[in-house]
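Excluded from the complex is one protein chain; the other protein chains are retained at their positions.
Up next, subunit A:
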Amino acid sequence: MKRILEVKNLQVDLPTANGTLRAVRGIDLHVNKGEMLCIVGESGCGKSMTSMALMGLLPKRAAITAEAMQFDGMDLLSLSKKERNQVRGMRMSMIFQEPMTSLNPSYTLGNQLCEGIIKHKGLSREKAKERAVYLLERAGVPYPEKRLNQYPHQLSGGLRQRVIIAMALMCEPDLIIADEPTTALDVTIQAQILRLIRELQQEFGTAVIFITHDLGVVARIADRVAVMYAGQVVETASAEALFANPLHPYTQGLLNCIPIPGKTKPGSHLASIPGVVPSLIGEFKGCAFENRCSVSTSECRRRTPNLAIKPSSADHQVRCPEVSLSFQEAV
């Protein structure tokens, strides 16, 4: 399968009052054409920072380095500001977490939907509007023609998110980054929006990086999954393999936390992972999950683990010395 995005050893550092925060500490990931990659992790694990780095939307003070950040053969980091603007919006676009505040209150939806395609593809206003109406309809917005002249405050949160999804699709991008697009919505709307993103992704063959903290969401839509912890990918696999056979203790812990209807006793305490995420300010040695891990040894504190490939399937990688030890035994 052809890769649309390939990232090697991505690092994002943010200067803070207490020292440098190493928000993303060497991430490797790739996205194939037309596939849905889910990045899962808890708050502060660097998943949003990763998406901002990919879009080139990090705050100015953030320092970003990577061995490679290839998008369809282009090195994103060496592009000029103008070239980057061409790629962003036209070939990769973004769906945001907050539909209530992500649209400009002062301009009509039509204006905001069309401005990107008019700039990037030089379309006439009429042609751009036609496409906007078509996509609004596809995104399940009722009365799409009427919406073009409406303002964001006239729509509900769910409808606004549909508009933002349509907006992300305007220029037929190759890659959409969706940063927790359902978190701010009601549960019933969440399910609709998830289904919509999945449907449109398959219909248009767009690759999607879907960022979420919700493994339930991952199970429903992902082709592949990358689990992030403390600024690193700790496990990556196809969705099937990950749910059938989670290898990393953190992934296993996360899956244990999900209550299963019929199995989990009502009223009983839900499982949790003890301890807290370590501070990522300053240099960090050893495995970041060591202090919360059930299988950690003294070795884990000293050596920073690398991603190891599971022998039976090259697509399944895990960052844990204890688990990779078992790989060697198996071979």
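Operating definition for what follows: a contact is a pair of C-beta atoms (placed from the backbone, for glycine too) under 8 Å apart; a residue touches a chain by one contact, two chains touch by 3 or more; residues count from 1.
Here is the rule we go by: contacts and distances are computed from a predicted model.
Q: Can you pick, from "Glutathione transport system permease protein GsiC", "MucB/RseB N-terminal domain-containing protein", "Chemotaxis protein CheA" or "Tryptophan synthase beta chain", the UniProt name of the chain not shown?
A: "Glutathione transport system permease protein GsiC"
Q: Pick from A:Val87, A:Leu148 or A:Cys293: which residue touches the chain that isn't shown?
A: A:Val87
Q: Looking beyond the chains shown, say which of A:Gly26, A:Gly41 or A:Gly116 touches the absent one.
A: Checking the options A:Gly26, A:Gly41 or A:Gly116, the one contacting the hidden chain is A:Gly116.
Q: Which parts of subunit A face the unshown chain closely enough to count as touching?
A: 55, 57, 84-90, 93-94, 96, 98, 101-107, 115-116, 119-120, 151, 153, 164, 167
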